[in-house]
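Yeah, one chain of the complex is gone here, protein chain that is, but the others are all in their spots.
Each chain carries a letter (A, B and C) given by its place in the written order, and its residues are counted from 1.
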Amino acid sequence: MKTAEQYVASLRERDLRLFVRGERVTDPVSHPLVAPSVRTVAESYRLASDPEWRDLMVAHSRLIDGPINRFTHLFETPDDLQKKIQMQRVLGRLTGTCFQRCVGMDAINALYNSTFEVDEARGTAYHARFVDFVRHVQREDLVLCGAMTDPKGDRRKRPSEQPDMYLRVVERRADSIVVRGAKLHQTGVVNAHEVVVMPGRTMGPEDADFTVAFAIPVDAPGVTLVYGRQPSDDRRLGCEIDQGNATYGGQEAVVIFEDVEVPMSRVFLDGEVEFATSLVDYFAGYHRQSYGGCKPGNGDVLIGAAALAARLAGVEKATHIKDKLVEMVHLNETMHGCGVACSTRCAKTPAGNWMVDPLLANVTKLNVTRAPYQMSRLAEEIAGGLLVTTPSAEDFDHPEVGPLLTKYLAGAQGTTEDRIRVLRLIENMTLGATAAVIKTESMHGAGSPQAQRMRIAAQADFEGKMGEAARIAGIGREDVPG
Amino acid sequence: MKTAEQYVASLRERDLRLFVRGERVTDPVSHPLVAPSVRTVAESYRLASDPEWRDLMVAHSRLIDGPINRFTHLFETPDDLQKKIQMQRVLGRLTGTCFQRCVGMDAINALYNSTFEVDEARGTAYHARFVDFVRHVQREDLVLCGAMTDPKGDRRKRPSEQPDMYLRVVERRADSIVVRGAKLHQTGVVNAHEVVVMPGRTMGPEDADFTVAFAIPVDAPGVTLVYGRQPSDDRRLGCEIDQGNATYGGQEAVVIFEDVEVPMSRVFLDGEVEFATSLVDYFAGYHRQSYGGCKPGNGDVLIGAAALAARLAGVEKATHIKDKLVEMVHLNETMHGCGVACSTRCAKTPAGNWMVDPLLANVTKLNVTRAPYQMSRLAEEIAGGLLVTTPSAEDFDHPEVGPLLTKYLAGAQGTTEDRIRVLRLIENMTLGATAAVIKTESMHGAGSPQAQRMRIAAQADFEGKMGEAARIAGIGREDVPG
Amino acid sequence: MKTAEQYVASLRERDLRLFVRGERVTDPVSHPLVAPSVRTVAESYRLASDPEWRDLMVAHSRLIDGPINRFTHLFETPDDLQKKIQMQRVLGRLTGTCFQRCVGMDAINALYNSTFEVDEARGTAYHARFVDFVRHVQREDLVLCGAMTDPKGDRRKRPSEQPDMYLRVVERRADSIVVRGAKLHQTGVVNAHEVVVMPGRTMGPEDADFTVAFAIPVDAPGVTLVYGRQPSDDRRLGCEIDQGNATYGGQEAVVIFEDVEVPMSRVFLDGEVEFATSLVDYFAGYHRQSYGGCKPGNGDVLIGAAALAARLAGVEKATHIKDKLVEMVHLNETMHGCGVACSTRCAKTPAGNWMVDPLLANVTKLNVTRAPYQMSRLAEEIAGGLLVTTPSAEDFDHPEVGPLLTKYLAGAQGTTEDRIRVLRLIENMTLGATAAVIKTESMHGAGSPQAQRMRIAAQADFEGKMGEAARIAGIGREDVPG
Partner (left out) sequence: MKTAEQYVASLRERDLRLFVRGERVTDPVSHPLVAPSVRTVAESYRLASDPEWRDLMVAHSRLIDGPINRFTHLFETPDDLQKKIQMQRVLGRLTGTCFQRCVGMDAINALYNSTFEVDEARGTAYHARFVDFVRHVQREDLVLCGAMTDPKGDRRKRPSEQPDMYLRVVERRADSIVVRGAKLHQTGVVNAHEVVVMPGRTMGPEDADFTVAFAIPVDAPGVTLVYGRQPSDDRRLGCEIDQGNATYGGQEAVVIFEDVEVPMSRVFLDGEVEFATSLVDYFAGYHRQSYGGCKPGNGDVLIGAAALAARLAGVEKATHIKDKLVEMVHLNETMHGCGVACSTRCAKTPAGNWMVDPLLANVTKLNVTRAPYQMSRLAEEIAGGLLVTTPSAEDFDHPEVGPLLTKYLAGAQGTTEDRIRVLRLIENMTLGATAAVIKTESMHGAGSPQAQRMRIAAQADFEGKMGEAARIAGIGREDVPG
């Protein structure tokens, strides 16, 4: 396993084609807009050698029969699903933001199941090939970026009606394929070693070229990354206090594939359109579970910040403040509880991996599209108007006006600076850089709410429920019209 | 284990002092207001011999080393907590109402822990005595009523300030104690064999006489039961269709103790005031978990009824109807998910039993105080105005007007009677007899929402969360003011 | 104007064909299931001669140039719309239930506008005929029932596809038409003098026979009324206390038209299909406004009952109780505020009447489909479990058990009976007979929520809003794609 330092060094060895704010950036690790997100991923390495967390962070891999970072682990047992969500809560709480490494973990678990099932049905040889890839990932302790979301363009059109809007195979060679297109919303891709591409939707017979899964290094020829612009990102360029969370941060990018050649040894699906849906379902199930771990971890920080802001203002014992803090905890634990439940109600897949309960995973994620918004609102209510009217750190440092601000913005306890720091952290999480993680990512990550609603509709067993209701109402079950 | 028939026969052997609507009732089993609730409890016996459910319903008791009904079981393993909640969902779904047997199960598990802990601390001999009682319950396959809620009178006063308002010991004899007082909201007590009384709140040094736990038969001398009046209860006296759920129902009663003598062999706590809180916490924890099983089971029926009403009206494919049904499922599974989670995150008690995670159990119950109300509203929205404007079953049977009603109230599918039956079931669950189970019991059973909020406040680890927030904000953890 | 006594006497003069619980009822005024609703309507007469309310209740009619009960008034001025909603709040607060007289008032105002517009466009003579009818109503001080909702059967089919499911003209004679069909959810029809029938939906060219508006006495030959069965209605047959609100109540019925002959002088629309939509919109606008008056009036009673229950239990000063009461007030006044606003933003119709703002009227009603549910839940939370576990009034009267109940169910203030009365009132409004008024009628009366949503979509001026957004975003308004 890599140390955090080895991880960062390994990032420097890549030859990325990355654009940030209209400029090529060759050393993203040192770029102020990128560095916080690197530090965040690095925590996933650091914890694996931290005695306090090692037991949680390190798993034993059957594939390589040795210890590995849990982020590269397959869910070999039901307990692995429980440990996963515990690990995510710890990291979410430790960093207060998105640690970017879940999507790759969820991608390999989904592909592990799907490649097995495709082989079973079609006699292909994807699974062994994929297992080789996983062994490589585990031995090298790599960060993977899972790439699923195509640009989609006109939402009313299918892939074959707007081919540029879905990544596709444009050429098939003897030992490789060539792909073209883009993937959006790629969390952490700039901090990754490899990108694992999967189809992002149900495919029809005419969509064979769009039904492709593979892995390649992020610096493979033809791959271009463009850094996403996020709320309050320019704070990263200024002083530390005003950032709120100056150490950690998330990251999003667009990934463009300009005729990228993928060797056949890294191709895990190519044209088996009838398996696109189940692959998406496996991935979505695992990744919706993930949100029941990381977001409650982030929520712990937001609750703590709100509680601390209240204490520093002298209002922590006010009943209406306590009520709001309790409500925040209730919402936070509801997200987590559903995440735990979908892990508990797991089932073994044909490939031998363990899969979360899909209905409960969708319920988990649907709660995650709501609770963080409600929690943010409550935190803003507790924080008070100073959240958005406090002058800048430079003003506090100014010899003339600084002492006046320090005098007049003092609270009931702690220093004025402490108070400002806590308010800036709340600002960061509710309206600033991390709001994109706390809110938008909670809303749209692992699929937007409507995606969850459609799956819940399919998984809810309405027929069975109607039968029970009919029986109790005195109608024969057999009399329920179909 | 008793059969359902043996259970009903055993109820007839009791010599209850029961009042219903101002009259002594000697055969409650046959009383139309009571019979549905008897049939509901009887299902807990029937299922234990039903091949489909036997594995779930029958547990092996270490205490008597034999098979027992799970409702008399101690939570000897983590899996027992999972099985419990599954069993509750099945029964909730099968009956569409409260099956009344959980409170006794939760009471014996709470007392198992508490009696052990009191003995450990005080050198008393409650635990062995209590274990004897549990063996008796398991061997005889008894229904227990757990009695916790005192009348409380003026909520601002403590027990010692208004002694009549809390059940208390009025005399201590050599081999017995004598108790006086009342317990309210006693679910299923008329269908029980024994009542298990516990203190219902934190007690101070002056409250020793109020800190008493014991078990006695429901027909012990001095015990009087008064049947509660519930919404639409008179429907039970009329025709079957208009009841909505004519087979099953819940039950509440007031239990009055007029100087009831309790033999010392059935006394499990007497004056150890410092253990009242933990006994309440144990019971509340187990019982709040329970709501994550039964209410989602009830919810399945309500969802099924709403879906069926929509289908019969020809609107099931309307998007806004599907959205509402999905939302109902989401709310229902959120309740259940939290219930599963508090079971998963269990811990072993000093007595060797397994205890749910108290924070998640409180979160479960707090969700249960909300979701059923939202689900009811959605069901009413789907059902349409006919829910409360449909004429009575007698009108449909009338030779002149009946055919006209049958003609004009026909839907898109099924018979008019089917449609009315489904609407009556929804009425029953949202505004009728079972609304008291679906809503009020969800609100106040196992403690009102404010009770959960107070416990969440205590269990939320705000100090730890503030420490994390402070660290991330750049304030030393040690600088968090206390 | 009639006195309350004259009104009741006038009801006895009718020769209704009414069925209640499968039996013909010739004197509904004295029937225990009907009487509370009669008393409620009678309040609308009594108040017109009550010095405290006369100024609000009595209007001056331009049509007959004299004083009339405001419930028979046309909205001749903007102030009439304000007075209407004030009057509704007063009556809602006075009776705690539905006073049933609004729908007729709203119907005549809608038809006043529509008949004028049809005449203008088609050269028909409906308007003068209709004005004659209104003069008759004003002079005789009549209660009208407005009948709009057809059975609809299979919601996917149009009237011409299922003719029985929409009331229609089956024969046209020289001086009359003959109609057949049914109207559902007829609030207060048993207490009315005449029924005013209107089409309930948009009609197409093939739906001419279904596009008919007229008025006839409720006891016209061929008219049959069937009383609706509502939650807890049997309480009306028992003792007063357990009714909660023993004086007042609502009423719903099915009205069946078996080849009813309507004289031409009472026909106000017949086949002008293109005016069905605007007639529905006029009526819906006025009637959605109405809900911003009556429901906040009912809400006042529910808030008062919850506050009183809290006081009697000694918890009125608890912060969490006060918070819930404030939230109830907030929700109640939000409903009312929107009702006031749609009245303020009124406009003159071509006929010279005043029309509420339709968008705000829809917003009013959509709030009314939500707030009463939330208020009910809060009231149930404040009331506590006794709401559904209190024994019957007969038990309190029993010589043996009554004194025990009186002792143990005492609160902090007032008598035990006071406390039970207040709880029974809350039960009545949240889970009992009046819950159908507070909740279901709020949900589905004047159209179900989806009807409001569709109208809001049409009235929201999305194009204008997109233009503003485009301009601010730096896109030309003209560049907004259509």
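Definition applied: a contact is a pair of C-beta atoms (placed from the backbone, for glycine too) under 8 Å apart; a residue touches a chain by one contact, two chains touch by 3 or more.
In this text the structure is predicted, and so the values were computed from the model without any measurement.
K.L.:
Which listed residue (A:220, A:303 or A:405) would be found touching the missing chain in the intact complex?
P.N.:
A:405
K.L.:
Residue-wise, where is chain B in contact with the chain that is not depicted?
P.N.:
319-320, 323
K.L.:
When the complex is taken as a whole, what residues of chain C touch the one chain not shown?
P.N.:
82, 93-96, 240-241, 244-248, 300-305, 307-308, 311-312, 322-323, 325-326, 329-330, 333-334, 336-345, 359-360, 363-364, 366-367, 413-414, 418, 421-422, 424-425, 453, 456-457, 460, 462, 464-470, 472-475, 479-481
K.L.:
With the missing chain put back, which residues of chain A would touch it? List them for me.
P.N.:
For chain A, the residues touching the absent chain are 19, 21-23, 149, 151, 153-157, 164-165, 181-182, 184-186, 224, 226-232, 234-235, 237-238, 242, 252-254, 256, 258, 313-315, 318, 320, 369, 373, 377, 380-381, 384-395, 397-398, 401, 404-405, 407-413, 427, 431-432, 435-436, 439-441, 443-445, 448-450, 453.
Following the convention adopted for this analysis, only the chains that are shown with their structure count from here on.
K.L.:
If every chain is a node and each touching pair gets an edge, what shape is that graph: line, ring, star, complete or other?
P.N.:
Contact map by chain: complete.
K.L.:
Can you work out the rotation angle that lays chain A over chain B using Cα coordinates, in steps of 5 degrees?
P.N.:
Result for this pair is 180 degrees.
K.L.:
Do chain B and chain C, two copies of one chain sequence, contact each other through the same residue numbers, with over half in common, or through different ones?
P.N.:
Same, since over half the interface numbering is common to both chains.
K.L.:
Where the centres are mean C-alpha positions, what is the separation of chain A from chain B, in Å?
P.N.:
Inter-chain centre distance comes to 39 Å.
K.L.:
Measuring centre to centre with CA averages, how many angstrom lie between chain B and chain C?
P.N.:
From the centre of chain B to the centre of chain C is 38 Å.
K.L.:
Would you pick out the residues of chain A that each touch at least 2 other chains?
P.N.:
Expected reply: 323.
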